[in-house]
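Here's the structure, in structure tokens; my notes come after.
Heads up, this is only part of the complex; the chains shown haven't been moved.
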Amino acid sequence: MKKSLLALALLGAFAGVAQAQSAVVIYGNVDAGMIKRTDQSLAIGKRANNTLGFKGTEDLGNGLSAIFQLEIRYEPDTGTTESAVRPLFQGQSRVGLSGGFGTLRIGRGLTAFQESAVAFEPFHGIPSPAGFATDLAVGGYTSEPLAPAGNSINRFSNALWYNSPEFLGIQINTTIASKEALGNTVAIPGRGINGGPQYLINAPASANPYSISATWKNGPGALMLAAERNAIESQVKSVAGYVMVNPDTKLMFSITRQDQSHTKVTDQDTKSWLVGANYTMGAGKFLAGYGQKDADGAAKVKQASVGYEYSLSKRTYVYTDFSNKKGAPAIAPSTKTSINHLDLGINHSF
Amino acid sequence: MKKSLLALALLGAFAGVAQAQSAVVIYGNVDAGMIKRTDQSLAIGKRANNTLGFKGTEDLGNGLSAIFQLEIRYEPDTGTTESAVRPLFQGQSRVGLSGGFGTLRIGRGLTAFQESAVAFEPFHGIPSPAGFATDLAVGGYTSEPLAPAGNSINRFSNALWYNSPEFLGIQINTTIASKEALGNTVAIPGRGINGGPQYLINAPASANPYSISATWKNGPGALMLAAERNAIESQVKSVAGYVMVNPDTKLMFSITRQDQSHTKVTDQDTKSWLVGANYTMGAGKFLAGYGQKDADGAAKVKQASVGYEYSLSKRTYVYTDFSNKKGAPAIAPSTKTSINHLDLGINHSF
């Protein structure tokens, strides 16, 4: 059937060109362990994000490359994608060009700020309550508040990314999103009233969301300055840094402030800070962090976490963490607001 | 654990045979760009279908092969599958045998008519409003009307495909589906009444849906004759042709008529036609088309589209299109029925 018309219709349906040999890299990781939290029964769950991804690079000549990346997120304890409202390719879905000018991508993924902040968080961005990535490292900020509840809080959909090349150790990263509605299912009164809310159901953004980060690497140290505005015009600013005091020891900090004055009349500001350390000893790596989040009108949140990762190979490690968080919302039916978290598990990359 | 009973149970669970080495080809494409439509804000979206597929061929000897293909469809701007009601393998999910007798497949995919029509549409079947594939090229016809709203309109589920070998340039393609219900969630009154609709919720087909196309290739030209009947017995007939007037220039046309007399008392017929051209100049390719659709009792639809694709490599191209469609349903809150469409994006195959 190779030369038939239908075969042409089927196989040549992209600009009339023959399909070159496939160049897809499949990658991912599986992370699962046992978790015990205050007033909860022993659970099986994850510590890091679980990914199954497909990516590729095509050399276009003249230093230019086409790149793409599609990343499934899932939960190994139940076999599901991350949640019913999260997309199949929750990790990212982007395509673009990379070259001397930098990298330009289009699609959906972590914002420039959220991507850059990972390097300054002592638990390398894991979503576990033992880490700081989704709360204290970003001042409690949400990048996509007009998506349905439970969707991603650190990504932009419908967006363009530009990452500059590194020049004198400096790199500029920007993300800008369209105003397209993302299906929020409850109205947000904000500065409006319940009968005339500030953001209706399935509201579009009131301004184009953007995110920008600048990072500066200098010898053993690095600094980040970042700012972001989301679809409801909450703003976040962050400064962070790290220093490798020796090849085995990394110290880091971040300071973040969120401004919700566009949707709040009172209690507009949230401030957070954290300090952290990583210490590598043979196949083991110690992680430690402490931070606070102070939201106007709410109890101060204090989190202290320690972790240990032991590498069985370059692709597999076992881990354990202990963390305490005070001032966080209680998890019903418990009324405790000081929550201990203990975990023990395995992480395998492929 | 290789020789244990459980390992046998786990690994040998298909006809007791050892699993030969995997022979899966991963393929797909990512297409994303910026889109501006009349009275809509600038959006990020797709022009072509986005695919991530798995396929393979096994040589069975004597010229016979086993073939399979599973194709995920997704939206890179949001990371989701095509829509909540579309299946994971929206592209296709088929398995079968191929040999001197032709190709026989079972599963779900484009119907014989819809598959064949792609070669006679100037925008090679893209679902973008800049193309003609899902409307004027098929007379506004829907292949699967008893699936939930938003599902595929050009596929059969639960079907058998037979594609003949090419003989004297002629190929016959047929698809026939079972009558199984597909979960339509609203009743279709049709020639019935609201209290006694012609098709109930989750109705089975009233006759086996079928589709047939015959294509004839002769030197630089090709012709197609096609007919299809769907689950509610709407019928469509189409004749189409193209000629390569020189190696760089393809001219094409199609004429299609839909007959909905099985479910409509009046306004039963829809007629459409289109003419198109492709012109390749170096790495660039110009696409152009014009067509009309005249449905009884509705305003005449007129669409004119031009496009340009510039190949950066055999697998990557950038594109831009401009299209105007008159007489189409207005997209609320706009009331305009003359809609301009402008896009600019990138398509990368892997």
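General observations
Letters are used for the chains, namely A and B, taken in the order the chains are written, and counting of residues starts over at 1 for each.
We adopt the following convention: a residue touches a chain if its C-beta (ideal position, glycine included) is under 8 Å from a C-beta of that chain, and two chains touch if they have at least 3 such contacts.
This structure is a prediction, so every number in the text was calculated from the model and none was measured.
Each chain in view is the same protein; 2 are placed here, and the whole complex, as held in this structure file, contains 3 copies.
What we mean here is this: only the chains that are shown with their structure count from here on.
Here the spacing of chain A and chain B, counted between their Cα centres, is 36 Å. The touching residues of chain B, counted against chain A in their complex, run 25-34, 41-45, 48, 52, 72, 74-81, 88, 98, 102-103, 115-119, 124-125, 163, 165-166, 171, 173, 213, 215, 217, 222, 224, 278, 280, 285, 309, 311-317, 345-350. Note for the complex: chain A touches chain B at residues 1, 3-6, 8-10, 12-20, 22-24, 26, 54, 56, 58, 60-61, 64, 66-68, 70, 87-97, 106-108, 157-160, 177-180, 182, 204.
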